[in-house]
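As structure tokens, the structure follows; a few thoughts come after it.
Below is a slice of the complex: some chains, not all, each in place.
Should a chain be cited, it is by its letter among A and B, assigned in written order, with residues numbered from 1 in that chain.
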């Protein structure tokens, strides 16, 4: 699980919680209806109207991947691919069959190669797969950005409903305060959902997409090198071109 | 009818209704004038000033298509076109005359082909039709986005009118609450119209446009294959190129 996301979520939520608890009325901050309007209406209902169901189904797994992922270790990936190239050269392509490969995308490519698929076809399959994965990420970002707009909007809707309810029965002045407090709660929930969750998550997904794309490009180029029987040193040099200067010198 | 839209509309509306009903004054939430200002002013009047009447006439049918449509089944469409290609090859183009075709756009192309129209002309007619359909979708999205801006604006106009009315007669303090409640209602209506209807509908129309465009491209390419007498297997391979990898392997 990525450290930054965990720490960030912890800091943001704990600081808000402290402010709530220090007020001495923490329980008033829990209100089921307000939650239902923001989460059920803004984060589930409106997206269901706006996006097709399959896109929404992908969202959770994509967010999980993007938000809780470890950083990509491209230099290590390159080293591993170079080792594969070495093995394929010394022994044979078939020798790669039993190597354990963690990166799903690399595994797919190697399996195709071991199965004797045409290099051009492998490249086409992997490129199509990459396009498809990127499309899913874009769909995910679109939904997260939509929720970032909708959560505060439904927060305001809930607050407006609460205000109308309160104003309609203004007989007891002592009840105004708590009723108003509950009305404002929905706006608070909407702001929290947009600014602690969907908004920052969409940003990290953007970064994750760039990182995974880079990894997939390295893998495609690497498998190409293996298939063409490049000398491992040349393969390494080719792949290192994908990394920024700083990461190249690090390892 | 598309499940997502139905469920989404149900969730969003029911959750807002629950909050209204639990307030115990559900009837105060019904106000004809407020509705007239938001719907009549923001969703009908302003769009009439801003857009030509023919564009607005299209809107309802387009929204119906986009919001309540089943998902496009491109793999099935391809299978069906391949069957047509097979039939046309074994028997003759004229044999397609009596085949029942559900997809309007495909039917139009096949009819033209059976009538002996020049292939180049068929392609030109279908391409022009596709451009025209996409233009209508874009007009529809433009109007929906305009309404998404105008509904809250007219909601605010109604609330301002209500506030001025209330403030002008501040003699009876006990009347302030209900009068204020009514004033705020228009803002609530505007927010509901924009965030539960026009906004999400415009988003789904965007997706629908992409899906229908893909279908039309498949049909144009498919009819091309039929007219050129491609072997069905080759026709299928060509058409499958339009699908993402995942959908190709599924069927």
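Assume contacts are C-beta pairs under 8 Å (C-beta built on N, C-alpha and C of every residue); 3 or more make two chains touch, one makes a residue touch a chain.
Everything numeric in this text was worked out from a predicted model, so none of it was measured.
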| item | value |
| --- | --- |
| Number of identical chains in the entire complex, 2 depicted | 5 |
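Keep this in mind: only the chains that are shown with their structure count from here on.
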| item | value |
| --- | --- |
| Cα superposition of subunit A on its sequence copy subunit B - rotation in ° rounded to nearest 5 | 70 |
| Interchain centroid distance [CA atoms averaged], subunit A/subunit B, Å | 28 |
| Partner subunit B, residues of subunit A touching it in the complex | 33, 36-37, 40-42, 44-56, 125, 128-129, 131-132, 135, 146, 150, 153-154, 156-158, 160-171 |
| Subunit A-facing residues of subunit B, complex | 2-5, 7-12, 15-16, 18-20, 22-25, 28-29, 67, 71, 174, 176-178, 180-181, 184-185, 187-188, 191-192, 194-196, 199-201, 203-204, 207, 244-246 |
